[in-house]
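So that we are looking at the same thing, I have put the structure below in structure tokens.
Only one protein chain is missing from this complex, and each of the others stays in its spot.
To keep things simple, chains are lettered A, B, C, D and E as they appear, and every chain counts its residues starting from 1.
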Amino acid sequence: MRLPVAEPAEVDVALLGIPFDGGTTNRTGARHGPREIRNQSSLVRRVHHATLASPFDRLRVADCGDAPVNPVDPAESIELIAGFYASVRDAGAVPLTAGGDHLVTLPILRGLHRGRPRGLIHFDAHSDTYDEFFGNRYNHGTPFRRAIEEGLLDPKRMVQIGLRGAISDAANYDFAKGVGLRQIFIEELMARGVADVMAEARDIVGAEETYVSFDIDVIDPAFAPGTGTPEIGGVSTFQAQALVRELAGVAIVGADLVEVSPPLDPTGITALTGATMMFELLCVMAEAVAGPL
Amino acid sequence: MRLPVAEPAEVDVALLGIPFDGGTTNRTGARHGPREIRNQSSLVRRVHHATLASPFDRLRVADCGDAPVNPVDPAESIELIAGFYASVRDAGAVPLTAGGDHLVTLPILRGLHRGRPRGLIHFDAHSDTYDEFFGNRYNHGTPFRRAIEEGLLDPKRMVQIGLRGAISDAANYDFAKGVGLRQIFIEELMARGVADVMAEARDIVGAEETYVSFDIDVIDPAFAPGTGTPEIGGVSTFQAQALVRELAGVAIVGADLVEVSPPLDPTGITALTGATMMFELLCVMAEAVAGPL
Amino acid sequence: MRLPVAEPAEVDVALLGIPFDGGTTNRTGARHGPREIRNQSSLVRRVHHATLASPFDRLRVADCGDAPVNPVDPAESIELIAGFYASVRDAGAVPLTAGGDHLVTLPILRGLHRGRPRGLIHFDAHSDTYDEFFGNRYNHGTPFRRAIEEGLLDPKRMVQIGLRGAISDAANYDFAKGVGLRQIFIEELMARGVADVMAEARDIVGAEETYVSFDIDVIDPAFAPGTGTPEIGGVSTFQAQALVRELAGVAIVGADLVEVSPPLDPTGITALTGATMMFELLCVMAEAVAGPL
Amino acid sequence: MRLPVAEPAEVDVALLGIPFDGGTTNRTGARHGPREIRNQSSLVRRVHHATLASPFDRLRVADCGDAPVNPVDPAESIELIAGFYASVRDAGAVPLTAGGDHLVTLPILRGLHRGRPRGLIHFDAHSDTYDEFFGNRYNHGTPFRRAIEEGLLDPKRMVQIGLRGAISDAANYDFAKGVGLRQIFIEELMARGVADVMAEARDIVGAEETYVSFDIDVIDPAFAPGTGTPEIGGVSTFQAQALVRELAGVAIVGADLVEVSPPLDPTGITALTGATMMFELLCVMAEAVAGPL
Amino acid sequence: MRLPVAEPAEVDVALLGIPFDGGTTNRTGARHGPREIRNQSSLVRRVHHATLASPFDRLRVADCGDAPVNPVDPAESIELIAGFYASVRDAGAVPLTAGGDHLVTLPILRGLHRGRPRGLIHFDAHSDTYDEFFGNRYNHGTPFRRAIEEGLLDPKRMVQIGLRGAISDAANYDFAKGVGLRQIFIEELMARGVADVMAEARDIVGAEETYVSFDIDVIDPAFAPGTGTPEIGGVSTFQAQALVRELAGVAIVGADLVEVSPPLDPTGITALTGATMMFELLCVMAEAVAGPL
Partner (left out) sequence: MRLPVAEPAEVDVALLGIPFDGGTTNRTGARHGPREIRNQSSLVRRVHHATLASPFDRLRVADCGDAPVNPVDPAESIELIAGFYASVRDAGAVPLTAGGDHLVTLPILRGLHRGRPRGLIHFDAHSDTYDEFFGNRYNHGTPFRRAIEEGLLDPKRMVQIGLRGAISDAANYDFAKGVGLRQIFIEELMARGVADVMAEARDIVGAEETYVSFDIDVIDPAFAPGTGTPEIGGVSTFQAQALVRELAGVAIVGADLVEVSPPLDPTGITALTGATMMFELLCVMAEAVAGPL
């Protein structure tokens, strides 16, 4: 977005990247997401055409660079990322992150943690609440179960929107039911519509601190092909934009957009979609930080 | 779908491929469809997220390989395919086939024939009921006229859904009207919706044996670009999945998914769509074979 | 469309190309649009599947070639194009043009001008009514402001449909409001539907002479990725076709389809979409020229 | 090459296309070769930079269109092509053909036949002298055996240059040895150099009538990836140009360039290579027809 | 190569895959190498065109599947791979492996170890003898230093061929000099020629057991673009084939071909090159196992 480069302490909202995909079990490439999203963001301009939100005029926003990672050591990377986000939290900036695979949300939540579990609004084709995969407990299919177990998220204040795709075992949904995590499948979303579903989502998280995680694969692969685990039958970008705009009023303490994989995105449209969705997120975050227009 | 390999006699539903596109008049490549659909099917898992159908648990399902073809002799290929499907029929397996171009449906129907014409639910952008093309009567634009003429299909129990695209001669539609074949154009489908149209389709085929043919080009080329004769203005994959789920209750004796052309599909999304749609077909076929859940 | 080649004086509707993108400020390539649209148009056939319009049977239609341009001199190109369209106008042919970038609409309007400002129905993601860009007043972001200033268009009889995308300055919309140009954003279009919006559009332009300009980027980049300034959240091709069919009854004096950029369109789907949309435009233009069916 | 379109009777050298790949056993697409070679030939100019040959100034050269084919009937296509080339022969034009797959050389030779077998200089990675494939005797692996059997070519005056790639059976080379066909493998070509090998080739064909067949896959796939049966380890385009220039002095009665497959050529470089090689062939053919410069 | 599937104990040479790229510090994708190399190997046939080697006739050769890996745990993967290769060794099969990134050579060597260090002929653009990277000692830049340290390789009997590319620190070459590892840079290879360099290489390894490691990036990216760390100025595929054929006579105890990255290989040419080079390796390995022809 042709933004200035700055330190977290100098800004209200910090745009950050996490070039890490070591939690990916099949098709990688999300480590290159931050670079390409930055590249494509040069096509994004300053003022939202529908809401007239102009976040750069209301807040100090800057690109604060990439979190440190070790591309060949997932465990060390999780620690490095968590430490980095703790420093962002301590600097007083609200982070808007470009991933990276979805495992990065776990260390982000650890770093931002302030003692009480947060709410979560989570857009995704997959619930990412597996217990393990290949016997491994820390990968891009498990972050939200770990975050609940660690007390970083309150499952009663969590909602997942856009789920779909065949699963390996019907028991996968039992965990969510057991802890009270609300799952809204794509069929329900399409039948009820964006506004109705998002009203319920706002009710679930309420007025308290909430994190927002947006996996690009909630969008149909026709619109966002460049991702590691595409699932057909998703939302359009028009619907995705509407979903994010309905976050207005939520007390957002941070957000991320993950799983953009440039090697799988030959035309660059997924990175452009990612950059545009980050602008949409930024507009609602600006409102959360600076108050409504 | 990471399935075992087996002989037709050992299974209830046989997944088959027909690597043949010798009936294609313009852009070929569908001969490579079975291979790429198999490749992409490794991303498909076991349990349907919406219906919880789990066909592999209820039925014996296996990959029974490819039908024999001669890539440089269409006439011989038709005979080889028909013979192969007759053996599948005699082995008692219900075939779910990955094409290949749409001409392959004719020898499949010949091979599966048991003396009485079947009904047909046919998803396609094109009616494929031309009489001839370049003076040739056996190509991917003519299989359904030939099948009616040969008594393999009962036109009164046939319905075509999703038709669109400019045609070379308005008289093309006269044949369908003359024999009582119901054609539902995309405009009618979009206006009435999936559920209403499919209720009519189930009425048309009734309770008797019915074949299902799914041409990937009924889906819009934004979602499934890798096909030889793309027509803009088609259904989304979400709608395509809904169309297939509404086949529940139909007495399916076989199904195919055709016209996936990998050379025209650089990102692989069409093959993934094909693999996912085959899983959807398998779920409703499992119900047809094993009874409702 | 496998059309004959002819001179404008011999035809009712002249299909023309303008291989020019010298007005493009960022990603070029629209200069190659006419060639690829012609290439892909070989997949388009003669009769409209929904309206049964058959323009080639009712009118003399031919490919009259490309307008002259100088690829390295925008100012000279504008003069060359305007002169060429004046000769088309004087030959009595109604032009349907494949661009080129959107700057070409300005010299087309100059060439077709007959003393009175025309109405305009304009499909686009962008309003293209900037005053200047890089200090330059003649580029693909400014043609409609110039055309209003020059008296070629009557802003009270202008409507822009499908606008979206972040803008650099909220003041951009003030010009439109000031001159009475009606702007229908994508959110309004999606909420009201195609039929309702187009009824208003027909009211705005009324019964008098009207030009139609269709920027391919009004369509979502999932459906038409090959364009210089893609904006996510656009219309589907199904909606785009419906928009154009609702032009029936408008007194069309010319139309263009612009901003197809083949270098950004590796699968050719955007050029195919462009060719198909030109066929849709041709069908409604045929009605405007020859009278309703 | 931006050439005029004309009838064979009006020209000395006729550029022709054969949009046929029905003889291809694996990866098709060569049917689209003529169109893309024409497209890319717009980058080719009039005067050879090294020889200063200027064939358009010395001879009447024109694009005489495509041979008739039936895309879904190989046997009929062979007859149609042979008849077409007989008419070219009778019109007195020397044909330079863009294929199509290599099977097309057989009907070309039939059509051009005048009673005596010709010599052949054949550039290819494969000898294409199989007896049959899948039990079929007329496909792109068999044309030269058929042509020898039919008396169209004299094996003692034949030479194949650039052969390589693993083969299915070492006995394949026995046919060539038996009939006296000289095969120069890539290892020999690289060791001896272009000039030496081509001197031998000119000796083999002597002063009598000779046909030239150039399969694009003799060139390494790094330089010409868009072909159905790529074999690594081939010649560079620089070497390919040198090979063709060394044809000077040969009594060429026709030439072809085959196996350019645009669907396998996303960047268009293979079609450009094909167009450039056709210009090289044209320059030596012009000398053969009009006499040395 | 359309091979049968078998257990290592049933074969003389075992073709294996290691779908692992967790040692890659920048551009991943080599984990998909085994699958695509298998896919492309269907174009490879049985008999070598130049040497007439026919390994499948002399030896029992089969595809023995993939080594087990954990895609999100590099350390565990190294153990799994080493254990798997120990079982291959104990079964008496000589392994020919498709990687995977270059880190996989370390656990292969561990698994194959029999107490004495082996010689190594190593084709690569990079020496892969870094001590660490990001503080990490086990990644695709370090395997050969580790193997020397662990006594798996004897540096006096090691030669690296084709090295090139800017380096981060001139001290990188000191390690090689210190241990007596011979490094032949691309400039020396091009100046002396393949035969001369390979004669020296055979002298270096002598008559004792030697492993061969072929990194696809020794080949120029024009010929093999699909790799994670391309370096321009490499060998052609013709030269690469000649290099491998000059291994005749070496006592090969195993070989690998690594760093083919399909996501970076849109045309598939790199996987085809990999499959063809594996056939070349197989031919010389067959001679090593079964004795000269």
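One rule holds in what follows: a contact is a pair of C-beta atoms (placed from the backbone, for glycine too) under 8 Å apart; a residue touches a chain by one contact, two chains touch by 3 or more.
Just so you know, these numbers come straight off a predicted model, no measurement behind them.
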> Of D:105, D:160, D:237 or D:261, which residue touches the hidden chain?
Replying inline: D:237
> Among E:30, E:186, E:201 or E:260, which residue is in touch with the absent chain?
Replying inline: E:186
>> Across the whole complex, list the residues on chain C that are touched by the chain not included here.
In response: 21-29, 31-32, 70-74, 133-136, 138-139, 263-264, 266
> At which residues does chain D meet the chain that is not included here?
Replying inline: 43-50, 52, 54, 220, 222-223, 236-238, 240-241, 266-267, 269, 272-273, 276, 279
> Given the full complex, what residues of chain E touch the hidden partner chain?
Replying inline: 26, 163-170, 185-187, 190, 220-223, 225, 229-234, 236, 264, 266
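Here, only the chains that are shown with their structure count from here on.
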> If you check the contacts of chain A and chain D, which chains show up for both?
Replying inline: B, C, E
> Given the pairs C-D, A-E or A-C, which one repeats the contacts seen at A-B for over half of the pairs?
Replying inline: A-C
> So which chain ends up closest to the centre of the protein, judged by Cα positions averaged per chain?
Replying inline: B
>> Taking the mean of the CA coordinates per chain, how far is chain B from chain C in Å?
In response: 38
> Which residues belonging to chain C are in contact with no fewer than two other chains?
Replying inline: 220, 222-223, 236, 266
